[in-house]
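Removed: one protein chain of the complex. Kept in place: all other protein chains.
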Amino acid sequence: MAILVDQNTRLIIQGITGHQGIFHAKAMLDFSTNVVGGVTPGKGGENVHGIPVFNSMEEAVEQTHANTSIILVPARFAKDAAFEAMDSNIKILVIITEHIPFHDALDIITYAKFKKIRVIGPNCPGVVSPGKAKVGIMPSKIFREGNVGIVSRSGTLTYEIVNAITEHGLGQSTCIGLGGDPIIGTSFVDALQMFDGDDDTKEIVLVGEIGGSAEEEAAEYIKEMNKPVFAYIAGQTAPPGKRMGHAGAIVSRGKGTAQSKIEALRKAGADVAKVPEDIPKLITEKC
Amino acid sequence: MAILVDQNTRLIIQGITGHQGIFHAKAMLDFSTNVVGGVTPGKGGENVHGIPVFNSMEEAVEQTHANTSIILVPARFAKDAAFEAMDSNIKILVIITEHIPFHDALDIITYAKFKKIRVIGPNCPGVVSPGKAKVGIMPSKIFREGNVGIVSRSGTLTYEIVNAITEHGLGQSTCIGLGGDPIIGTSFVDALQMFDGDDDTKEIVLVGEIGGSAEEEAAEYIKEMNKPVFAYIAGQTAPPGKRMGHAGAIVSRGKGTAQSKIEALRKAGADVAKVPEDIPKLITEKC
Amino acid sequence: MKLYEYKAKEVFAKYNIPVPKSVVVLEADEFKGEELDFPVVIKSQVLVGGRGKAGGIKFADDLNEARERIDVMLNSTIKGCKVKKVLVEEKLDIEKEIYIGITLDRSASAPLLLASAEGGVEIETVPEEKLFKKHITPFLGIQPFILRNLSAKLRLSKEEGKKISKIVSALYALFDREDAELVEINPLVITSQGEVIAADAKLIIDNDALFRHPEYEGLDEDLTPLEKRAKQKGIAFIQLDGDIGVIANGAGLTMATLDNLSFHGGKGGVFLDLGGTDDPEKVKEAILLMKDAEPSVILLNIFGGITKCDTVAIGVKDAIEIGKIDIPVVARIKGLNEEKAKKILRNAGIVAVDTIEQAVKEAITLGGR
Partner (left out) sequence: MKLYEYKAKEVFAKYNIPVPKSVVVLEADEFKGEELDFPVVIKSQVLVGGRGKAGGIKFADDLNEARERIDVMLNSTIKGCKVKKVLVEEKLDIEKEIYIGITLDRSASAPLLLASAEGGVEIETVPEEKLFKKHITPFLGIQPFILRNLSAKLRLSKEEGKKISKIVSALYALFDREDAELVEINPLVITSQGEVIAADAKLIIDNDALFRHPEYEGLDEDLTPLEKRAKQKGIAFIQLDGDIGVIANGAGLTMATLDNLSFHGGKGGVFLDLGGTDDPEKVKEAILLMKDAEPSVILLNIFGGITKCDTVAIGVKDAIEIGKIDIPVVARIKGLNEEKAKKILRNAGIVAVDTIEQAVKEAITLGGR
């Protein structure tokens, strides 16, 4: 089954003719993702790796019946691209772009909530359901079909963990990168709920980091779950008041510490790994 | 069963200490409506006919667990009152106030759609489910429990028809006044759908008028319905380009004529009465 | 409130929407010819559509010709509207005509932005596939992608697209901030020099929002003197073609009464909605207004629900006495305290009947025109 993206995904790539767009269009195609079109204003009629390019989302969705879109445009154009996507008939919107102004992200996420559109990101590596579809920029080779659902606020750190899981002989149902910004469309709780209802997912890995209280909220939900949850929290030695690379990774006014998150998750029954490399071992030990 | 308002209605009256508020609070109470509170900023702690008055909707809903609110405040304060209601935990909002600026109504209705709040009105007489609850300003005495569902864009004209139905020995399940403005929260189609799913409603009366295309859209829906629909359309002799009392009652650029509506309704299988007085006869003849 | 073109263009200019250089003239010799370069366009200021075909728009190449035509126009009537002002504008060197409008889509409960590369004609006649249409979410307004898509649909050049995008954004700002029901530029002209100018301007302001736009108060409107008086009193009053004056409470009921009248061969001369009031003062105002409209007969149709019939009846009786009204009155009055009301009315010499059908027939007989 997997969640969010699969064989039924019909994907539009917004910004397909850019450097990133061209590169990742190929990678997503190679992952057998059903990429049905791309959008770059003014370049309608062209094609990228055989994918038709349209001038607007409206046109693209009309022509291709797409249900999902991925945004790979520069930060200052991302809000417009997101609104255009949400005003077409898209149900799932993955925003890869980083450095989107936070007030723009607020507008995007508020509108998405109103229109019941599932937004992943911004500033995220996307979503991968191995063997089915990749809507994102994660490296394809590290994945393998399996039953571990992964949800994370990080990029490379997630790849490490995915890779370790794969090398350990396990595989993934779906892997979601939520994004490193303070305002994101999908939370840990949202993802846990989806994994909870997914038959293909047997175990869940949660990769959190300092900042905010999304992990604490996840812990509340984990209490009610039957599926085992394994977690890792980055930033245990981060000093307060500093943004650790991600706009959202900051301990501010004593809130959002790794300690608080780890404690909440442990209390909720999750296995919290000391270092990311321990995750696969913890899974096989328990399951 | 009835629709929208019934024994489970827990009503707040916004503007309860005004002239209209005091009068209609009594009338609604006498109709055995469950009026749980009123709101007038600055008058918290007072009471009207024993109904506690609160300073804010937030407080009122917190204290009374209200699920419905009725707005009886002057037009220039109506938007604020509506937003306040929608930001509390209200599910149904009846806006009686007339002459609300149309851009204010746009904002209210747009926000209501986003928040999935059912708005009736503005510029409407409200909703009555005889024997259960009245959330509005319709005269109480004309109603009688029964199985005719009534939905109308008009006020007094509806009272006439309700009264005629009652005098004819029939009764009403629920009577909804949608409002005479061009921008209203609930359409004929919305109301027909609700009546269609209501066991207490056996026949439906639709009272339309010139302007817009809500009746034509209703006709499309009526085609798919099993319950018989009886209709009357006012303004058959209205000259184009003139607003006939209601802001929404205008034939403009050849659109919104009574003829077009009557034709559409007839084609859809509704019985269209020549004069409002004929409605009860048509019902008993057919049912 | 529908604004005259010259007034609408003043508002447009406030929002930096380019309009032609112009002067407003009330008498031919006010126009000196120095204010503008010739040739000029002379446009009758009337609030009806299609004035061009009706002779309401003329051109002039010099001062003499201009004054002559202004004079003729100021003494003319366009589609029943007396021309009181003309707008004299520099003639544009037209390369292309565009249509831009923002109106309300009632079904969608949203503003609708409409544009077409075929300007200068009625938008209703433009085939659907040539129209750019986009609903605007009030909280979001005109986002850049909407302008991009509009430019693409209208096949505008980059330069045209830029200028027209600015105008569309300004037009939406105007629509929003001025509480407009409709704004329309038809045509929006692209000149041979590549300038983009609003050659015409349509603007309707929401009457219900005038309380926050005092600048529009007292503006010239296309109302009869009686309609103006009614507006001041807050009474819904419309003059119609026929001779029978109809007063009812509620817009729907008033319309239904007029309809019923027409089924029986009568013809309404006045639509007067009393609304949900039984305030004797307002009832009196209404009756006096009706008197001054000089109908052959007054048909009163009251359904008293919250409104008490007897209170209305007293108001009517008083008004008739005070106003010394000798126009026959037929009343159908039903609902709360109807018996009392009928008695009051009959004592005042009014025909008070039980059904609307009786009332309508009686009114037609009494009117007898």
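Labels A, B and C are assigned to the chains in the order they are written; within every chain, residues are numbered from 1.
The definition used in the following text is that contacts are C-beta pairs under 8 Å (C-beta built on N, C-alpha and C of every residue); 3 or more make two chains touch, one makes a residue touch a chain.
No experiment lies behind these values; they were computed from the predicted model shown.
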- Omitted chain - touching chains that are shown: A, B, C
- Task: Return the single residue from A:183, A:205 or A:283 that touches the missing chain.
- Result: A:183
- Against the hidden chain, chain C presents residues 139-140
- Query: Of the residues in chain A, which ones touch the absent chain?
  - Reply: 27, 75-76, 99-104, 106-107, 109-111, 113, 137-139, 141-142, 152-160, 163, 180, 182-184, 187, 207, 209-214, 217, 232, 234-239, 242-249, 253-254, 258, 274-277
- Note on the structure: Touching the unshown chain, chain B contributes residues 41, 44, 55-58, 80-81, 83-84, 87, 111
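Just so it is clear, only the chains that are shown with their structure count from here on.
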- Task: Mind having a look at which chain is the central one, using mean CA positions?
- Result: B
- Whole-Å gap separating chain A and chain C, where each centre is the average of the chain's CA atoms: 54
- Query: Roughly how far is chain A from chain B, going centre to centre by Cα mean, in whole Å?
  - Reply: 45
- Message: Which positions in chain A are in touch with at least two other chains?
- Response: none
- Note on the structure: Flagged in chain C as touching 2+ other chains are 137
